[in-house]
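As you look at this complex, bear in mind that one protein chain is not there, while each of the others sits in place.
Chains: A and B, in written order; residue numbering restarts at 1 for each.
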Amino acid sequence: MVQSLDRSQGRLGGVTAGATATPATFTGNRGLQLEEPLIFEMGQPGRCGVDLPEPPKAKDRLNGLRRAGEIGLPGLSEPQVVQHYTRLSQKNYAIDMGVYPLGSCTMKHNPRLNEKVARLAGIGDLHPLQPVSTVQGALELIDRLAHWLKTLTGMPAVAMSPAAGAHGEMCGMMAIAAALAAKGERAKRKIVLAPESAHGTNPATAAALGFTVKPIPANDRGRVDLSALKAALGPDVAAIMLTNPNTCGLFENEIIEISKAVHEAGAYFYCDGANFNAIVGRVRPGDLGVDCMHINLHKTFSTPHGGGGPGAGPVVLSAALAPYAPYPWVVKDGDTWRIAEEGASVGSAAPLGRLKAFHGQMGMFTRALAYIMSHGADGLKQAAEDAVLSANYVMASLKDVMSPAFHGPCMHEALFDDSFLKDTGVSTLDFAKAMIDEGYHPMTMYFPLVVHGALLIEPTESQAKEDLDLFIGALRSLADRAKSGKDVEAFKAAPQFAPRRRLDETLAARKPVLRWRPSNNPPEGDPLKQAAE
Amino acid sequence: MADVKYTQEHEWIRVEGGVGTIGITQYAQEQLGDVVFVELPQVGRKVAKGEACAVVESVKAASDIYAPVSGEVTEANTGLTDAPGDVNAEPTGKGWFFKLKLADKSELDGLMDEAAYGAFVKSLA
Partner (left out) sequence: MRYLPLTDADRRDMLAVIGARSVDELFEDVPASARLLGKVAGLPDHQGELEVERTFQTFAAKNVSPATAPFFIGAGAYRHHVPATVDHMIQRGEFLTSYTPYQPEITQGTLQYLFEFQTQVTLLTGMEVANASMYDGSTATSEAVLMANRITRRHKAVISGGLHPHYRRVIETAARWEGFSTAACQGDADGLEDLIARVDKESSCVVVQNPSFFGHVRDFTRLAAACHAVGALLIVVVTEVVALGLIKPPGEMGADIVVCEGQSIGNGLGFGGPYVGLFATREKYMRQMPGRLVGETVDAGGKRGFVLTLSTREQHIRREKATSNICTNAGLCALAFTVHLTLLGEAGFRRLAELNHAKASELADRVSSVPGIELVNDSFFNEFTVRLPGPAAPVVEALADRRILAGVPVSRLIPDDPAMENLLLLAATETATEHGVAPLVAGLKEVL
């Protein structure tokens, strides 16, 4: 284990080619921006961050397989651990710091009440396999959330166990496969239709289940081309996977005709619910003809994004698909609750199987339900309206200096293409990196793929108008500067004020270093090489 | 004299004595950006014209490489494992991908020559 510690990850004399002239420091720190080593570079054998009692003498029953040799974990005291993670945390942008305009991610405020109720004794500390008689309140909680989700979407059933959106997609598409199998059509219907603007998880899920994905083109209004869809439907089509509002932030106005055509062709309609925040409380997907829709609790229902999870992706199901829902599910028998787990307890249903151990992401159910109850039916409707209003306000305030991808109002996210940057020498990537120096996390870039150099802004309903105005002002200034053609180098060198400048992603992919080793030397790299676009 | 032909997917094939060397064009490597990894077909594999048989990965994209003609893979450029950047540096030279023993020389007739490919690339701008 490496003993001594050189905290300075910068070079002495700090300033390197391409940077603006910021003063050098001896430590490599810059004010409150602190450099931080790895725990493996901080550990000492004599240190420990917990006090555990001496184990009593007991009979060894390890079958002679006692672990020999060192594991290699570093020893740190509690103060060091707190300092390490606190310093790390200060290198992260987060919703708590301001606008986080990531399109398709719905970075809304994460209420702290959610965190409080999730930690209540008797909720946060229950074992999933306690006798059912000892967890009646937990089962009631799950059922209460299920009731809200079904009512908000106008759907008769919901599968609660998927662990995230992509897992929910898998659940929905497996239910469709199960329904087809029950009709003897699994082998006949092998095609799934999805727009080219679809999120990558859609074709990935369909392909995993043995379907062939065929793209459906969009019309010039950015919506699904209905006549092209009708032409593509046939006896070999299993399902269509649509996002609504779509990934361009537009509501599919012909969605009822679409669902009719799909059903008439004997196929099913999967709806990706990632953008539910635009319509929650105002429109019920059940009224639009969907057969199943996953809901990202960590998007629409405010459970925290946590640096990339955990999420939860319950799937609401139509009457046609409900019989195939995976186990387990919660059942009310008179006054008591039980769990249908497998075997006799599932009754006459034909579940597609089990997607995950235990019952589901209970911690996210608790948080989502607290949020839902706090908002209520009136608040959720208001939230959707404010989300749509905010996105249109951003669109209207920027459309003269940036280039909207489509004409007309958007829903909860505003999509621009990079034509406003044409001939400036500044790319979408450069523009986004310059936003970092202005104090903002960039919007989603280069998605959806159907728009060139896409910039997708989703402000959500959580921003005060003053904060939206500041954000808009920053983007206007950056757009003007890009178009002036004068400061291309500043864009290329951005970000300059973040804890790190642009990182060499080519090096990371060519010579992957995925763990610390005692023998790691600082990786080679040309400091002047920028990450590839 | 080696005969170089091109496909619409931006592969080139240089044929000498019934064996074709295949790679991607200058335009393709520019579009991809820094190549980080290449997945090559196994020697001995038989491929059909248009069949996906290799993958070239950059940081942000992964593209399939399609066999311009049918044949049997005789050699793969294993040097690319340690130096994927060769594809960017010399896409038509040391950045070659694999060699094929041609099954049907007449398939070359359907491919573009240098001039036609040049015009094709211009049309994409």
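Please note the rule applied: a contact is a pair of C-beta atoms (placed from the backbone, for glycine too) under 8 Å apart; a residue touches a chain by one contact, two chains touch by 3 or more.
The structure presented is a predicted model; accordingly, all values stated were derived computationally and were not measured.
**Student:** Write down which of A:K188, A:K422, A:K465 or A:K486 is the residue touching the left-out chain.
**Tutor:** A:K465
**Student:** Which residue, A:L152, A:L193, A:A261 or A:V315, contacts the hidden chain when the whole complex is considered?
**Tutor:** A:L152
**Student:** Which residue among A:L242, A:A383 or A:I457 touches the omitted chain?
**Tutor:** Hidden-chain contact among the options goes to A:A383.
**Student:** Considering the whole complex, which of A:A228, A:A349, A:V488 or A:A508 touches the chain not shown?
**Tutor:** A:A508
**Student:** Tell me which residue among A:P217, A:G306, A:G425 or A:G485 touches the hidden chain in the full complex.
**Tutor:** A:G306
**Student:** In the full complex, which residues of subunit B touch the absent chain?
**Tutor:** Subunit B touches the missing chain through residues 36-37, 57-62.
Throughout what follows, only the chains that are shown with their structure count from here on.
**Student:** Subunit A touches which residues of subunit B in the complex?
**Tutor:** Per the stated touch rule, the residues are 33-34, 36-37, 57-60, 84-85.
**Student:** Would you tell me which residues of subunit A are touching subunit B in their complex?
**Tutor:** So the residues of subunit A touching subunit B come out as 446, 505-506, 509-510, 531-533.
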